[in-house]
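Please see the structure below; I have some questions.
Some chains have been omitted; the remaining ones sit where they do in the full complex.
The first chain written gets the first letter, and so on, giving A and B; residue counts start at 1 in each chain.
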Amino acid sequence: MSDIIIDFDRKARCAVEEAILCERKSVTQIEQIIAIGLEKQVRFLFTRLEEQKWQKLNPTLREHLDYCALSHTAVMGKVETPSAQEPMIAIVSGGSSDTGVCREALTTLNYHGYSAKLFEDVGVSALWRLTNALEDINKAKIIIAVAGMEAALPTVLSGMTHRPVIAVPTSVGYGVSEGGQLALNACLGSCAAGLMTVNIDNGFGAACAAIKLLKSFS
Amino acid sequence: MSDIIIDFDRKARCAVEEAILCERKSVTQIEQIIAIGLEKQVRFLFTRLEEQKWQKLNPTLREHLDYCALSHTAVMGKVETPSAQEPMIAIVSGGSSDTGVCREALTTLNYHGYSAKLFEDVGVSALWRLTNALEDINKAKIIIAVAGMEAALPTVLSGMTHRPVIAVPTSVGYGVSEGGQLALNACLGSCAAGLMTVNIDNGFGAACAAIKLLKSFS
């Protein structure tokens, strides 16, 4: 068994709580963390928890988790109540294959008490879908733009809006776009000035960035 | 001195003439080819002939070349007369840094007797430039789309037009887009169905493709 040191203090120090990245953790390690949570009466957000691994968890521990198979996230303990206001974050995606990443961002935001509005499947191969939604998208303070393949969406959207855009490249695609490196580079090398980027498929990170921004400016 | 075997027959066999790729050829080798051309009374198209190398050529040979410093091409001998018709090819580019590649395509087309219409600096970061030009672009039978950096232009344009698009990624950009590999992959991994791609900075190749297409359908 390995030592696990939870950074309970992170929210105060860094504005977002520590999340438990489940990839490469064994079932035993995850169970150990759930047990710590139960004992200390704290809540946890688990990310990248594959369905197979989730199913292997001890049922008496697993029942404390609210699992979402689409985004591979699980919440243990209470979710903060979002404010009644109009959502300040828009999550825009290129295609329905990006759904899992969008939902990871959404779950992370909700967990910290923020709501968001989703605009899915508005990729640039049919630009009318994006221009139709633009006015609504602009109502948010921050835009999270999720796209795979050649990821032209964050660039095109960023050229249309005065709102800051956080791009999340996804691993959707095959051949040259397999694994998401193309989408990532397309966001980083964009001709649209001011685009900010996070790791491939990192909906969690984009949400944390948005939260840190909202808190810094509130 | 190395043996040089010119493929005079290529136009009949492959629809386009052999061009002389000057990169990695010595000044002596290029002079040798000019001499063959003068002796055999044939014409030549030289590509990727750097200005420095061009200036080192023997002046009595060099004077037979019509050199373009923007595209690094040189024409020796007569250019075919383009037909009086409306140009059947549109060359569309993302930014003014792509000019050299556009002109290499244009020179190649002109050399073979084809005219083309240029639409430069209409990249997607200011989409109005492209939508303003769209009606005119659509008058061509084939579109050559030239773009560097994240190269979203060919994808976006291809999603707006019923015309076939040949993408030429360029090496414009820095950091992740340095060298043009990102632009190349963005064209190949595009969500726009039917985009065809040539090598980085290969304006010559795109023009040859267009010529082969026009001849095959004429």
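Just so it is clear, a contact is a pair of C-beta atoms (placed from the backbone, for glycine too) under 8 Å apart; a residue touches a chain by one contact, two chains touch by 3 or more.
As the structure is a prediction and not an experimental result, all values here were calculated from the model.
All chains share one sequence and 2 are in place; how many are there in total?
8
The rule is short, and it goes like this: only the chains that are shown with their structure count from here on.
Using mean C-alpha positions as chain centres, tell me how far chain A is from chain B in Å, no decimals.
Computed from C-alpha means, the inter-chain centre distance equals 43 Å.
Spell out the residues on chain B that touch chain A in their complex, using ranges where they run on.
94-95, 123-127, 149-152, 155-156, 158-160, 173, 175-177, 182, 184-193
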